[in-house]
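Here the structure comes first, spelled out in structure tokens, and everything after it is commentary.
Left out: one protein chain. Kept in place: all the others.
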Amino acid sequence: MPGPQPVEKPELAVAAKAGAEPLIKAHSSEVPDRIFGFGMLACGLSVLALVCLIVYELITKSNLSWHAFGWKFFVQSEWDPVNEQFGALPFVYGTIVSSILALILAVPLAVGVGVFITEMCPRWLKGPLAFTTELLAAIPSVIYGLWAIFVLVPLLREYVQPFLARYLGWTGLFEGPPYGIGMLAAGIILAIMVVPIVSAITREVMTAVPQQQREAVLALGATRWEMIRTGVLRNARAGILGGVILGLGRALGETMAVTMVIGNRPEIARSLFAPGYTMASVIANEFTEATGDVYLSALVEVGLALFILTIIVNILAQILVWTVTRGTPARSHA
Amino acid sequence: MNSTHGSTVTVIPISLWRRTMNLVVTCAAAGSVILVLLPLGAIFGYLLYRGFGSINWAFLTQTPKPVGEPGGGMANAIAGSVYILLIASSMGVPVGIGAGIFLAEYGQNRLGNLIRFTADVLNGVPSIIVGIVAYGLVVLSQGHFSALAGGVALAIMMIPTITRTTEEMLLLVPNAVREAAYGLGVSRWRTTLSITLRTATSGVITGVMLAFARVAGETAPLLFTAFGNQYWNWKLNQPTAALSLQVFTYAISPFDEWHRQAWAGALILIVLIVFSVSAVRLAASRGMLKGAN
Partner (left out) sequence: MGVGIRVEKLNAWFGKTQALHEISMEAPANHATAVIGPSGCGKSTFVRCLNRMHETIPDARAAGQVLIGDLNVYNGTSAVQIRRRIGMVFQKPNPFPTMSIYDNVAAGLKLNGFRDHRRLDEIVERSLRFSALWDEVKDTLRKKSGASLSGGQQQRLCIARALAVEPEVLLMDEPCSALDPISTGKIEELIFQLKERFTIVIVTHNMQQASRVAEFTGFFLLGKLIEFDKTEKIFTNPSDKRTEDYVTGRFG
């Protein structure tokens, strides 16, 4: 029988077999294994510790303000450091309005981009397009702000705001002097920043919809849009909603770009042209200049409120995204 | 099937309305892509247009001049950013990788799930809040703003990202590789480090670079931790300049000279970040996960 080259029988170091020292020293690995296990556990627990630390710091440092103002802190609109009267309503208002405005602008665009890349895009274009939208996500907030101050704001001031005031001024949303900076600018720059997140999640959940769903609808004679609508979007609804809420979470906590264009005035106004103030911005602007313990504590209390708000929003979003993509990474395969 | 009198198959024509809707939606989707890419192009365009001309040797090697005087540079800010990032990495990377190892190798249980969930939550905490925490932890105890405080803030932001990507990469290593090591009588810790982690190395590095690129541009957490500095600083316990901070300060100032420099600084910042993000993507697409088959 044709075989492989004959196996030679090299001498094993016969000495080794005759009871001489084994090649590998017999030492137990119990202790090092335990130590390693504990070390890794400690690292894992530190993640938990960090969150506890954050909560602890926020609660203790805001205590003073909480005791001074109680619940009224969030319903009063008087932010007067000089007289030590702190009401955070304008910030809450500003945060929510700017974020919702951002979502209104961003979500249709982001879903559109997601739909285009997943379902309509020629294959050679997919990679580059996906890459460029991800590039948007990599731009730091401060650079968005820089561009917003020197390019977006003049644009708004010279062209967009007068246009809006003339044709849509009757809604009451577009009145007052067109400064350029203000709620509208903040909403627009936030929208640009939120689009990559929502579109990335949209793409992820749409890709997760099995091909059979698409084929089933197409086989019934649907146009491509109808296929997308009933075969994909309907299945991916929850996930897309999750992506939207994730985008909301990002918008709520966004600091630098907003601070640079919102005008930083603690007022509540109906018009989108008016300057405003968000929770993150007031902290960014006034933290280092806060004189007095109550002032600082009030700012931290604003931070605590922001923290709770974003946590709730983010948890909601995670749950929604998980239901569609079954979140956790797959267990290792054999 | 085909009779001489024409086809016997009845075809239901798709109504004009449906075809129009299809076209409209396709155009709307394509339109949104263009609308989204416009600001991207505009931002990069302006950065190059306004910033490129101001980048010169002086800019890269000098510290800021006092208000009103032209010239000066952001050398200390660039160096400061690197310094703070190094401090952050020295804390964030080991802890992040360790937590990732824990989740992948020891974490298929309730505790692991809790940590996973918490890491995702931590990822969503606004960066300004992290700044407050680092302020309370480090600045208040030290008594002044410092590079260390800035590093701590950024480390807190790096950890959840690194943890999750490390876990993901380790789980991609096939169990057969671990079994091969156990079969040889290799202890668990040695297997995890020298075999499993070694096989997943490229993926883990990708994750670290991703986290790095993400925090490199952060400004908010540094506002009241590192705080900024007009001069060079290499001490751990003194305020330090950072590129993103400097861009912010200059951008909101009323001086044209500083605006010009803000654009230049922003250009440098974005180049560094885009460079690392692209390098990461290139590495990932080259199939650096050679261990995972």
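Every chain is named by a letter (A and B) in the order it is written, and numbering of its residues begins at 1.
Convention: contacts are C-beta pairs under 8 Å (C-beta built on N, C-alpha and C of every residue); 3 or more make two chains touch, one makes a residue touch a chain.
Treat the numbers as computed from the prediction; the structure is a model and nothing was measured.
Considering B:Leu60, B:Leu140 or B:Leu184, the position touching the chain not shown turns out to be B:Leu184 (whole complex).
Here the missing chain is touched by one residue of B:Gln142, B:Thr201 or B:Ser276, and it is B:Thr201.
In the complete assembly, the contact with the undisplayed chain comes from A:Ser29, out of A:Ser29, A:Thr132, A:Thr230 or A:Thr323. Against the chain not displayed here, chain B makes contact via residues 108, 174, 176-188, 190-191, 194-195, 198-199, 201, 290-291, 293.
Residue-level contact of chain A with the missing chain is found at 1, 3-5, 7-10, 12, 16-17, 22-30, 334.
By definition in this document, only the chains that are shown with their structure count from here on.
Considering their complex, residues 24, 29, 32-33, 35-37, 39-48, 50-51, 53-54, 57-58, 60-61, 108-113, 115-117, 120, 129, 131-136, 138-147, 149-151, 192, 195, 199, 221, 223-226, 228, 246, 249-250, 252-256, 260, 280, 283-284, 287-288, 300, 303, 306-307, 310-311, 313-315, 318, 328-334 of chain A touch chain B. For chain B in complex with chain A, the touching residues are 12, 14, 18-19, 21-22, 25-26, 28-33, 35-37, 39-40, 42-43, 46-47, 50, 94-99, 101-108, 111-112, 114-122, 124-130, 132-133, 135-137, 156, 159-160, 163, 167-168, 170-176, 185, 187-190, 192, 213-214, 216-220, 223-224, 227, 244, 247-248, 251-252, 259, 262-263, 266, 269-270, 273-274, 277, 281.
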